[in-house]
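For this view, one protein chain was removed and the others were kept in their places.
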Amino acid sequence: MNGYVIGGYLVVMISLGTYAVFLVGRLRAARRRLTATLPDAEERATDDTGSFR
Amino acid sequence: MWHDALLVMAKDLRVELRSRVSLNQVVPFALAVLVLFGLALGPNLHLLASETAGLVWMAVLFSCVLGVQRSYAIESTDSSRDGLRLSGLDPAGVFLGKAGALAVQLFALEIVLALVASILYGAPLTNALVLLVTCVVATIGLAAVGTFYGALALGARVRETLLPLLFFPVVAPVLMGAMKAWQAGLAGTPGKADGWLELLLAFAVAYGAIGTVAFGPLLEDG
Partner (left out) sequence: MITTVSPEARTPPETRRPVGERALRVVGVLALVGIVLTIWLGLWVTPPDQFMGNWVRLLYVHPPMAWVAFLAYGLAFIASLAYLWPRTRSAIWDRLAGASAEVGVVFTGLTLVTGSIWGRPTWGTWWTWDPLLTTTALLFVLYLGYLAIRHVPGSDEVRAKRNAIAALVAFVDVPVVYFSVYLWQSLHQTPSILNLTTRKTTIHGSMAWTMLLGFCSFTLAFIWLVAQRYRLAGLEAREESHGLEIALVERRLEGGR
């Protein structure tokens, strides 16, 4: 088996995995911060309107 | 629109004539770049002579970025978008005027660079007509893209670093086209430049149109 090929696969997996974990982590943190300040923030957060606010 | 364009172009050129910033700073910078290229490639005269086209046009690209920065710096002390909008002029005209003024200055710079490079790199300027035509067509494209992205980056505190980042990938085709056309001219085979000149012309027209159309919306308040 070719080391470079495996390396390529690894780079892809590690990059995507890291990005996914990073996104989920920031999502959780943002949700936590929002529900902390306003109780109904979670509902408003998932209620996606087309306005900027 | 054309009337406003001429007004703005004349204004920008007049500012340059009086302040001579391009002359005092951008031209020396470009010359320094040419010299440093020579240093970077070792005193390999053969290499420098054969790659003159690419080196000159890279110097032009660097200078264009500076030119765009300057073009927007003269609008007001903080280059705010308001200054350009409140002037009451047709934004498309403002775009054409600024791009035009920038193009004129760049063209003058290119002539200087060509002469200096022919000396520094030992490359005689054969088929000067091809070289000149290339300069005209390529410069229009560069000025259009530069003026457009200059407006895009307005209001950014990091405009100095943002603009080159935006500018360079987009003008890569101009670099390739101008370099290849010049190579054809310098090598004594001007016929080969035709395709590249067409590419440069298409690019100039396309980005001239894009800039003209998009300038107004870009400067709008919302």
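Quick notes on this one:
To keep things simple, chains are lettered A and B as they appear, and every chain counts its residues starting from 1.
As a working rule, a residue touches a chain if its C-beta (ideal position, glycine included) is under 8 Å from a C-beta of that chain, and two chains touch if they have at least 3 such contacts.
If you're wondering where the values come from, they're calculated on a predicted model, not measured in any experiment.
Across the entire complex, contacts from the unshown chain go to A, B. Within the full complex, the residue among B:9, B:56, B:96 or B:153 touching the omitted chain is B:153.
Which of B:43, B:88, B:169 or B:188 touches the hidden chain is settled by the complete complex: it is B:169. For chain A, the residues touching the chain absent from view are 1-2, 4-9, 11-13, 15-16, 19-20, 23-24, 26-27, 30-31, 33-35, 37-46, 48, 50-53.
As for the chain not pictured, it touches chain B at residues 148, 152-153, 155-158, 162, 165-166, 168-170, 172-173, 176-177, 180, 195-196, 199, 203, 206, 210, 214, 217-218, 220-222.
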